[in-house]
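First the structure, which I've put down as structure tokens, then a few questions once you've had a look.
The complex appears here without one of its protein chains, the remainder shown in place.
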Amino acid sequence: MKARVAHIASNTFREAVRDRVLYNLIAFAVLLSGAAILVGQISIDIEKLVVINLGLTAVSLFGIVIAIFIGIGLVSKEIDKRTLYTVLSRPVRRWEFIIGKFFGLAGTLVVNTFFMAIGVFSALFYVSHKFVRADALILVALYFIVLEFLIICSLALLFSSFSSPLLSAVFAFSLFVIGSFAEDLRGFAGMAHGFSRWLVTGAAYLVPNFSAFNVISSIAHQQPVAGQLIWHNTLYAFFYAAMALSAAVLIFEHRNLK
Amino acid sequence: MPAIEILGLEKTYLVGFWRKRPKCALSPLRLTVEDGEIFGFLGPNGAGKTTTLKLLMGLVFPTSGSARLLGREWTDPEVKAQIGFLPEQPYFYDHLTAYELLNYYAQLSGVAAKERSRRVESTLQRVGLPDVKGVQLRKFSKGMLQRVGIAQAILHDPRLVFFDEPMSGLDPMGRREVRDLMEQLKHEGKTVFFSTHILSDAEALCDRVAIIHKGELRGIGAVADLTSSVQSKVEVIWRGSQVPASIKALGAECHVTGDTIRAIVDETQQDAAIDALRRERMHLIAITPVRTSLEAYFVEKLRRTETMAGTTV
Partner (left out) sequence: MKQRRKVSIVAGACLVIFMAASAVMLHRIDELRPQAALEEVLYLSSPKVLKRASLGYDGLLADIYWTRAVQYFGGRHHAVAKSYNLLYPLLDITTHLDPQLVAAYQFGASFLAPAPPEGAGQPERAIQLMEYGIQNNPNDWKLYYDLGFVYYMNLKDYRKAADAFHRGSEVPNAHPFLRLLAAQMAEHSGEFDTARMMWSATYQSSQEQLIRQNALEHLRALRVDEDVTHLQEAVRRFGERTGRLPANMSELVSSERLPGIPLDPDGHAYRLTPEGRVEVRVPDDFPFATMGLPPGYKPQAKPHSQQ
């Protein structure tokens, strides 16, 4: 059972890599190096700030885009192209397929982020010529970004299990935007009354809470991150992704494949 | 133990914007396929052949009914290790090579690691793709993809193989090869269930066939039995230049070629025809039975059920 999940995961990873996903790293590297060099020349005393802000934001955005576009294809494309038929005619359980796809996609993103992290630290070294202790905070920011990816992957997979690729992309992207303002949504819920209050509160808690993962600006200003927050965020990401995946499994289990 | 027992599998879809209109893709189907036979599942496009296969593979869930494969419930995941499936017009992961793809499938089918590369290589040989090691599947032609499809279906040495339109996309040589392969599989003791709308293939290969049309089973039996069940004819050849009236009276089709006349009459009228010729003192050359093809049976079955609505065979 575990072996099959692992095989599906590694196959997904291989497909993604061959699909030239990792080429995005080139675009990223170009962007970051360009910024680092430009900033180094202008020398406006906030080079480090710019590199960290730009670098981390790029890591986040590139990753989200990849997660959405590959994630939505994971199931819908397989159904469309009927590659799924030959997989499911084997002793592979449907849930193993979903879970395997998730790990494959997540793995791709982690590897991608790893290389991007090297890029960010290189650019940082270029502009400030040394590392200080506070730079370790960047690792925390990157860790949070990876947690965000896990959530987005699980959502992309969820939508992909019942919806067309285009709609899935729209849903996933919308949830990303809304999730970035999740705290405001909960604030709105607090101000609403009666039935709509319940509705909005429900929605506010269901939406992925990306605002808590976004520590980029505070880290750029070298504000520390509470250890408790790291722990809580990890648990939250795990629970949320598990929830989305459970839903995906449930839906996929009952789906008639045309 | 029968290889396949279909016990009333039925599939009705709800179509329309509000998903309210029922559309019956497959009426309750009862069908048995014996171990070790090649069974043909025939029907025009849209008859329900692919639906049946998808139901058996667990890709689609039946509205009612069940099935047993190799003695076990068709939904049992373990039974799938013994089954191979070639879908219609297969398509595979673009960026893998044939070798990687088959290796992946072997992994999923539970083929032991040591065995895998040997199996993959020998299967590729067997389907006629020995030299495609490093080539990505995106670059494969339709015929090559079809062969890869067959390869993945037999790779793990299954006891029961399902092919959906196995000949599609193949040139005559390829089709010949596939037919030979299917014969080989039978010799190896495997059961082959394949669907097609090409009757000549079925006729050549199958032990038994079933005919399905608009979701309903119209006929089932051994090929020889089916063709003989249709009223057969005989061809009478005699020397002469004019068709005698008595022969014409039998309603025969007559062709005159030089001084030879050929007439096709129903088998039952054979004696009447011979008597007529003797009376006219015609020189009888030959009497030969005309073999009815499966196609005639097929067309008749379909036509009959069109005109006699509501009748089951």
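A and B are the chain letters, set down in written order, and residue numbers restart from 1 in every chain.
Basically, a contact is a pair of C-beta atoms (placed from the backbone, for glycine too) under 8 Å apart; a residue touches a chain by one contact, two chains touch by 3 or more.
All figures in this text were calculated on a predicted structure; none of them were measured in a lab.
For the options A:Ala9, A:Ala156 or A:Ala212, the residue in contact with the chain missing from this view is A:Ala212.
Of the listed residues A:Phe69, A:Trp95, A:Phe125 or A:Phe162, the one in contact with the hidden chain in the full complex is A:Trp95.
If you put the missing chain back, the residues of chain A touching it would be 93-95, 181, 183-184, 186-188, 190-191, 205-206, 209, 211-212, 217-218, 220-221, 226, 228-229, 232-233, 235-236, 239-240, 242-243, 246-247, 249-250, 253-254. Mapped onto chain B, the interface with the missing chain covers residues 61, 75-77.
In the analysis below, only the chains that are shown with their structure count from here on.
Between chain A and chain B the centroid-to-centroid distance comes to 49 Å (mean Cα coordinates, whole Å). Contact residues on chain B toward chain A in their complex (touch as defined above): 54, 57-61, 77-78, 80-81, 83-87, 89-96, 100, 104-105, 107-110, 136, 149, 152-153, 162.
Considering their complex, residues 3-4, 7-8, 11, 14-15, 18-19, 81-93, 254, 256-257 of chain A touch chain B.
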